[in-house]
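Contents: one structure, followed by commentary.
A single protein chain has been removed from this complex, and every other one stays in its place.
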Amino acid sequence: MMEKTVKVVYHVNTDVNTVPAILNNVRNHLNADPKAKIVVVTHGPGINFLIQDAKDSQGREFSGSVSELAGRGVEFRVCNNTLTSRNIDPGTLLMEAKIVPSGVAEVARLQALEGYVYLKP
Amino acid sequence: MMEKTVKVVYHVNTDVNTVPAILNNVRNHLNADPKAKIVVVTHGPGINFLIQDAKDSQGREFSGSVSELAGRGVEFRVCNNTLTSRNIDPGTLLMEAKIVPSGVAEVARLQALEGYVYLKP
Partner (left out) sequence: MMEKTVKVVYHVNTDVNTVPAILNNVRNHLNADPKAKIVVVTHGPGINFLIQDAKDSQGREFSGSVSELAGRGVEFRVCNNTLTSRNIDPGTLLMEAKIVPSGVAEVARLQALEGYVYLKP
């Protein structure tokens, strides 16, 4: 039997304090469905964990988790409108982060044109 | 090439303090994808910015932004259950607001029957 690959966009616009639980959700998701294709789209405060040296409330960096999940096929996308409005240098992002013109438009595009389903963690 | 129009329901059930960022999301969305069809469905505290004279934390009215976005094709819908349970006179709503019987049922209906994708800002 061919099983359809489940494609999921995780929509993240909340700050670093919410991110350890979100990355744990992604990890659990992949453990339950290793073939799932997960794209994490970030904008607003949601991009903060993808800036180099960002740390959670316990002082742990996110780069290790991001790198581990990227190694399992997870993609991380960052809203260029957020970068521009906050004057953030794209060079300060983790190398796994890919910039898209608009986070919200990307969340909609993935669903409408690429068959993704939605999840707001 | 024919491009599919992306139709998106923005689901808003949070109070006025969250709305300036949400309306900014809608604006950025339309700038990135001018042909997107956006319907903002509100219920609970989410309807508050659509009441006349509602203001954000900095004392700015929402009517200007709502009018501007409506001019770009955005629709605003308000849950009648919320109006009823809170005894709000429909006559106090901004003229751009259209009443629907149930906000949550409308959010589901737009997706299931009209091809909208979902976004919770």
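For the reader, a short list of remarks on this structure follows.
Chains: A and B, in written order; residue numbering restarts at 1 for each.
The definition used in the following text is that contacts are C-beta pairs under 8 Å (C-beta built on N, C-alpha and C of every residue); 3 or more make two chains touch, one makes a residue touch a chain.
Just so you know, these numbers come straight off a predicted model, no measurement behind them.
Listed residues A:33, A:61, A:75 or A:96: the one in touch with the omitted chain is A:33. Residues 4, 6-8, 21, 25-26, 28-29, 31-33, 36, 117-121 of chain A touch the missing chain (whole complex, contact as defined above). The chain not shown here touches chain B at positions 11, 13, 43-44, 79, 81, 101-102, 104-105, 107-109, 111-113, 118, 120.
Rule of thumb we're sticking to: only the chains that are shown with their structure count from here on.
Overlaying chain A onto chain B using CA atoms gives a rotation of 120 degrees, to the nearest 5. A straight line joining the Cα centres of chain A and chain B is 25 Å long.
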